[in-house]
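Have a look at the structure that comes next, please.
One protein chain is absent from this view; the other protein chains keep their places.
Naming follows writing order (A and B), and every chain is counted from residue 1.
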Amino acid sequence: MKFGLLINEGPYNHQAADTAYQFARAALAKGHQVQRIFFYHDGVNNATKLTEPPQDDRHIVNRWSKLGQENGIDLVVCVAAGLRRGLVEDNLAPGFRISGLGQLVEAGIESDRLVVFGD
Amino acid sequence: MLHIVNKSPYERNSLSSCLAHAGKGSALLLIEDAVYAATRGNVAEAGIRRALETLAVYALGPDLEARGMQANVIEGVQVVDFAGFVDLAAEHRTSHSWL
Partner (left out) sequence: MTQTRDEIGEDEAGHGVVKKFMFVNRKAPYGTIYALEGLEVVLISAAFDQDVSLAFLDDGVYQLVKGQQTKSLEVKNFSPTYRALEGYDIEKLYVEHESLEARGIREDQLLVPVQVVSAEEITRLMDEQDVIIGF
């Protein structure tokens, strides 16, 4: 199966980013493809390179960068939602790209399953 | 249809709204704070027991364990891990996350 994921909330504030991450890992472990992860609303905050969480807890942003790069997952941040929240190229973490909402619709069309994670 | 609910029924109406719109033969997966709804004594217990008559109901094990609720699950609710979550998403043509 080709999975597309939509993540609507930022790291730490809500569990969405964690649940989505564990889902993505489990999907990959089962041999599925995670084609695209689209970050919308406050979900764009998963892509800022400026986070410095406590050392004894998970680093959500770095985890995404690593997962995306190791598995060829297209990590897309919505340009409009990003601009609203100050997430732009200058502070974008590795492995992410900024693009339009069309990429979300496309993920819905091209993947076999679109799963939504939010508040 | 795979219905996914993630909030406690005391906090939000997403579970009751979901149950009012879950067709026969659908599956309901409780994740994050919604796993409390899968436990005995919760306000949702009667609704979950009723739902079990027409739907398959699942709860995400890691979320139950994180909250120390793994020993309280209502009989009939199936506990799954993330691999099971993936299987459910693959098995059902569409998922609906009730946020």
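In this text, a contact is a pair of C-beta atoms (placed from the backbone, for glycine too) under 8 Å apart; a residue touches a chain by one contact, two chains touch by 3 or more.
Remember, it's a predicted structure, so these values are computed and weren't measured experimentally.
Checked against the full complex, the candidates A:G31, A:G72 or A:G102 give a single residue touching the omitted chain, namely A:G102. Taking the complete complex into account, residues 1, 13-14, 17, 20-23, 26, 90-91, 93-99 of chain B touch the chain not shown. Residue positions on chain A in contact with the hidden chain: 1, 6, 40-41, 80-81, 100-102, 104-106, 108-112, 114, 116, 118, in rising order.
By definition in this document, only the chains that are shown with their structure count from here on.
Distance between chain centres (mean CA atoms), chain A to chain B: 24 Å.
On the chain B side of its complex with chain A, the touching residues are 4, 6-7, 31-33, 62, 81-83, 85-87, 89-90, 95, 97, 99. Remark: chain A residues 1, 3, 8, 15-16, 19, 22-23, 25-27, 29-30, 32, 112-119 touch chain B in the complex.
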